[in-house]
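For this depiction, one protein chain was excluded, whereas all remaining protein chains were kept in their positions.
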């Protein structure tokens, strides 16, 4: 039994921290009208690719680093803590989709390019209402000679604009399958996403040529969803801690009525509560990472719990952070709002915490039956 | 327009306050194992009857005082503030049932006795699951010659033990009707009700002779329910204020770390929040009382809102009250727990605040349609 | 109708019930109805609007409707019930009230001129204020001060018939659009922090004043500004009250502002209320979600109670009762109420709500001011527990002034302001 981070984990986290503290600069975002494209989204990616992070979760057999999910959350925690603006989410999501749904040949061909930092991915599955399940607004795939043609729309596609290839969920003969499409073959329109540290687009496919992922389609979304839950939860847990630390530091310095405001119980007790939530969120993420690493039967439950808890904790912490800062924390020129918006968007992107709690109960009902 | 209490209302409240402060003594309840029967439940009733309160809401035509609902909540607020242990609830509930469902003759015959202080009532409608709607566990009425015979059980009947007559909801030929039964004709078993300032029983009818209320049966429960909501809400709003005042007084006196504990923001801010809820609960009750007095079309909505809000505010305030007192507030010998339990029971007796919120939305949906 | 008498018999109070035609006719009982449609005062106002379907600010002011509760010649000495009639008739005529378009000018600063200004100032400044020509701002907060407003550092130094102001203000609503404002400054640094303050009326175009709008987290610059003072000369005749009255005048203005925020609107009393939230959820069918349903119901109830508190406040005025605690308590309840409302509106939208998207829930065609969509109101909402005193300061105020709990210790409150930063005070 070992619930503690090893020195290796700590060292991995520390090196990611050093790298990102040096490379991430949010100042260009602290001007109204800023977009992530102007903040070095692509430049930071180049450096991240140089670190080998695109291949973090890609098995060695396909040229990746084959690290486990505990390693992953060490790094994602740091990208979350710094709001590192770079298209990592899309590439990870796409890689997981290929890992779950690709044939051996497809994995080798596609993931090798990703691991080498030569191909960025995105994963397009949500419809315009934000649903990840098949529905009326489905992309339709038709066989045409040796290949497939896709027509329809996808929305809330993280990193679609920056991607080289997009994995698209579509309906083929009434069944959901997954296809690889060249970015150049689709029209991506950037959404005015409130979290400007992340680039989200809607995608329009009008007879786009596509390659069918030939493996087990049924496993793709559960596999990817659990890992995206982990990814967002890891960002959120680290962001919760960052918002807390930031507020604590400010409360120690800012003086009112002859004392640092952190001397007032109203501030102290609110921050103590956030400390409790930060601690719980961190534990949830580490446990979920472990269950995914060892393919534990409760991995789905653990990842779902982590996402529901950490995203709400993050929302609370960033709200409280702004309240501790006072009006200055409400201005665009401070970075507080970037965290607030990341938190809020993390709590919606894959469905609300309530939806995840519903999944938790359903899991437990099945377990009890 | 006049949202303010008149001097007359204030004077009525003040005289009820003077009377109850003098007559109510909860000390006999502050011994483990105490029951309300030993606390002068019946003696206090005699004095209350002497004040004319049994006839408060009975029209003058039937010998009552015909006061309106704003007058009523002045008095009920004081019985709530003092937890006055006396069977007033049952008599009011029964009177309302007769007012709504009795023929002119029945009203004259029955309510005259009540107004004169000669007859106490109770109202039996809930089944063993606490449902107030017709269900599987219904009392069955059968015509037998010129009268009716009732068989079945009712539960959560407030003041059944003390009553002279009980108004019982029962099914006659598949339709819900209301009957008057002599207390002597039924077996009442006291429940171990957690709120020991109130006497609640289950009632067993085995072929009990009954008189049918001949008026409009359909109006009885909505009419009574709205008024019982008001009654409980008035108790709860006043109890909220009492729990707040009590905690504020204690926080001013109790010293820790060289200061009264009321000097600490953790205490101050919690009590400020309760002050807000107390203010809102009071407004809710007065508005509901006015709507019932003028038979406003929103009276049902107002009474339902008052009950949902005031009972939750009361639960919060009594919880916080105990926390401010610390461990001493958790002991049986202090009266804090009597208020805590009254609050909790008020929030369940007629269905939970959530159930009332559901009724609020249903009302608004109908209004919008 | 039955009423009652109270009679003292020895030390025991008895109630005796009986009828009294006289009292019955007084109609002293609670009455949540609004002034009748055929109230003669209402008919008179309505007639005026019929003859002036698009009245100018000057016409409104000259008719006495801009601040009708003020005495003549500015207003009509209207009682609160007439005020309510006037408010309803403005709404009926589709005309925005001066107190709404220029609240700081009419409600806070104009009122201060009445109370604290000289006759000369009133004659000069009130007509253009009531006509809407002068939009006002209030310059109170400073970067170093925040909740501790009394610690402000902007200095006014006497120089002949003028005072010369140097310093910086921040979080000033409407300062970028205002022609005129009030500023609170320190005129005596040797007095304790709340004692050495004075208010002046300043023209915003005076040399040395620079206004910089602040972009807030919504991305807009609608609300706040910074205002810099560099050797701004203001004549001593523009002083409100006398030297040292600044703290009291400022507190009065803030208290008036807070009382006006006890309303069910989502943002400081403005914007859509829980009625609109509920209707929007019903219209879109989102009310069928059981969790949204319960939350929406709780918010609806709370919103109706806020409405009652604000009406009771007005009613107390009508009936000559002293103002209750509703002003402070109301804002304490109203700010988080608005935050919860906008949050639910946003959550009802799901992931689509994370895109700039005004189409959250339908709103009726009604004037909701800046906050006429839930999206903007949501992203603005963190400010509502910060502006006009933080939620923490407000709770302190309620605990201390309303509940009578002991005051927080402020070691800087009683020493001369210019000695506060000396080590012995800091250590206290």
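A, B and C label the chains in the order they appear, each numbered from 1.
In this section, contacts are C-beta pairs under 8 Å (C-beta built on N, C-alpha and C of every residue); 3 or more make two chains touch, one makes a residue touch a chain.
Only a predicted model underlies this, so the values are computations on that prediction, with no experimental measurement involved.
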Displayed chains contacted by the hidden chain, counting the whole assembly: A, B, C
Using the definition of touch stated at the top, determine which of C:294, C:372 or C:400 touches the missing chain. C:294
Contacting the left-out chain: of A:137, A:182 or A:279, that is A:279
Taking the entire complex into account, which one of B:109, B:140, B:191 or B:217 touches the absent chain? B:191
Residues of subunit B in contact with the chain not shown: 32-33, 126, 128-130, 156, 191-195, 200, 254-259, 261, 264, 266-267, 319, 322-323, 326-328, 330-333, 336-337, 340-341, 344-345, 348-349, 351-352, 354
Omitted-chain footprint on subunit A covers residues 1-9, 11-12, 14-15, 18-19, 22, 51-52, 60, 65-68, 70-71, 244, 248, 251-252, 259-260, 262-263, 265, 267-269, 271-273, 275-276, 279-280, 283-284, 286-287, 289-291, 293, 296, 305, 308-309, 354, 357-358, 360-361, 364-365, 368
Even though one chain is hidden, which residues of subunit C still touch it in the full complex? 290-291, 294, 409
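Definition applied: only the chains that are shown with their structure count from here on.
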Centrality ranking, top chain (CA atoms only): C
Using the average of all C-alpha atoms in each chain as its centre, how far is it in Å between subunit A and subunit B? 53
When the centre of a chain is set as the mean of its C-alpha atoms, what distance in Å lies between subunit B and subunit C? 39
Distance in whole angstrom between the CA centres of subunit A and subunit C is 43
Which residue numbers or ranges of subunit B touch two or more of the other chains? 265, 269
Touching at least 2 other chains, the residues of subunit C are 392, 395-396, 408
